[in-house]
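Note that this complex is displayed minus one protein chain, with the remaining chains in position.
Showing chain A:
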Amino acid sequence: MTQSVVVQVGQCGNQVGCRFWDLALREHAHVNKRGLYDEALSSFFRNVDLRKSDGGDCCVGGRIQHLKARAVLIDMEEGVVNGILQGPLREVFDSTQLLTDVSGSGNNWAVGHLTYGSAYREAIVNKLRKAAEHCDCLQCFFLIHSMGGGTGSGLGTRVLSLLEEEFPDVCRIVTAMYPSAEDDVITSPYNSVLAMRELTEHADCVLPVENQSLVDIVNKISVMSHGAKPGSVLRKDSTVTSGQGSLSPTEKPFDAMNNIVANLLLNITSSARFEGSLNMDLNEIAMNLVPFPRLHYLVPSLTPLYTLADVNIPTRRLRPSLPFVSWNQEGWKTGLCSVPPVGHSHSLLALANNTCVKPTFMELRDRFTKLYRKKAHLHHYLDVDGMEQSIFSESLSSLSELIDEYHQLDATKARLIPDAPRLSIAR
C-alpha cells in the first residue's frame, strides 16, 4: 500500500486541508471497526507510540495509538494554523509539520514565490523530506492552495517546483482553487496567471476548482434541503456538504464549500486505499488522463451531492452524448471500489480532461489583461527582489499557448478525421 503526503499552503489550502483531515478520520472510523492500524489508514496517517524513544512510528497491524497526519502545513501568517492547533484536530498534527511566519504575503505572488520561497527553502525541503522519510512507499504529493492569494499561489507554486526538484519520481497532484469573478482580492488575476504558468510546467495533474461553482453547488443544496418535494427524503448524515456530526459545533462560512473539495480528494484516493473489483491507483490517473504533458487540467465532478433516499446506481449512459477526440473515441478509464463514503451507499467521481476549461482560462486572461494594460498594481510586484516584468509576459504567453492548444482540440470536434493509413489485414 502506498502513502501520500498532503501539503497545504496558505489560508485556503489550510482550511480545505482541515476539512479533508476531519472527513478522512470520519471515513476511516466508519470503516475500521476494530481499531487496528491497517493499510488503508497508513496511506494518510502514521501510527505513533509516543512512549517509544526512537520517535515512535509503529508498523501496520498493531492497535491505533496516536494517529498523526502525513501532512505539511505552510502559511505565512499564523491565524489559520493556530486556529487548527486549537481546534479538535490538534492531536493529529505535530509541531514539526508546521511552517509559519507572522506577516503574510500581502496578496502578492512575488512575495510568496520569491521572498518567502528563498527564505524558507531549506526549512520547507527539510519538512518535506521528513514527511517522505516516514513513508514506506511514497506515491503522491497532494498540494492544496488557492490561486488568488499571495501565499497559496506564490509559495504554493514554489513548493511545487521544490517537489519536482527533490522528488522527481513522485506524482504531484495539485488542487487549485480559482477565484470567482467577484473575488475580493483585486490582484487575484495577476496571482492566478503567474501561478498558472508554474502549474502548467511543474504539476503532473491539476484539479481546478472554481469558487463560483462551489457557491452554486452549496446554494442548490440548501435550496433542495429547504424546499424539497414532500416525497423525497434528504439524508442528513451525508458528509458531503455539512460537517454536522463532525467535531466542531459551529460551522464556519466556507466550510460547506471546503467540504466538497475534501470529499473530492477522499474519493480520488479511495480506490488506492480500499479494495474493489477494478482497482485504480493514483499513478494511473496521470497515465490515462493526460495525453500530452501540458494538458493536465482534469475537471472534477462528484455525485451524489445530496442524497435522496432512492438514489440510482449511475450507469454508462454518458457515453453516446459526449464528443470525444477522434483518436480516443472510447476514452474511459474506470475504477471500482467496494467501500462507499460515509452516509451514502454509492458515489461517483468523474475526472474529465475536457476543453471546458478553456473559457475559464480565457476569462482569467481577460481579467489579467485589463489590469496589465494599465500596469495597475504592478509596482508592488516589481518592488520585490528578483521579480521582473518579463515574468509577467512569459506567464501571459504560457497561458495563451495553453488556451490555443485546447482550442485546436475543440476545432477538430465536428470534423471527421480520416483514419491514418496503415497496413490492412489481407482478406
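Please note the rule applied: contacts are C-beta pairs under 8 Å (C-beta built on N, C-alpha and C of every residue); 3 or more make two chains touch, one makes a residue touch a chain; residues count from 1.
The rule we apply is simple: contacts and distances are computed from a predicted model.
A.B. asks: According to UniProt, what is the chain that's been left out of this complex called? Choose from "Gap junction protein", "Large ribosomal subunit protein uL10m", "Tubulin delta chain" or "Cytochrome b-c1 complex subunit Rieske, mitochondrial".
C.D. replies: "Tubulin delta chain"
A.B. asks: Could you tell me which of A:Asn82, A:Asn126, A:Ser225 or A:Asn279 touches the chain that is not displayed?
C.D. replies: Selected residue, touching the omitted chain: A:Asn279.
A.B. asks: With the missing chain put back, one of A:Glu91, A:Asp136 or A:Asp383 would touch it. Which one?
C.D. replies: Checking the options A:Glu91, A:Asp136 or A:Asp383, the one contacting the hidden chain is A:Asp136.
A.B. asks: Which residue from A:Leu162, A:Val325 or A:Ala350 sits in contact with the chain not drawn here?
C.D. replies: Looking across A:Leu162, A:Val325 or A:Ala350, the contact with the absent chain belongs to A:Val325.
A.B. asks: Which parts of chain A are in contact with the chain that was left out?
C.D. replies: So the residues of chain A touching the unseen chain are 1-2, 39, 136-137, 139, 275, 277-279, 281, 283-284, 286-289, 292, 313, 316, 319, 325-334, 336, 419-420, 422, 425, 427.
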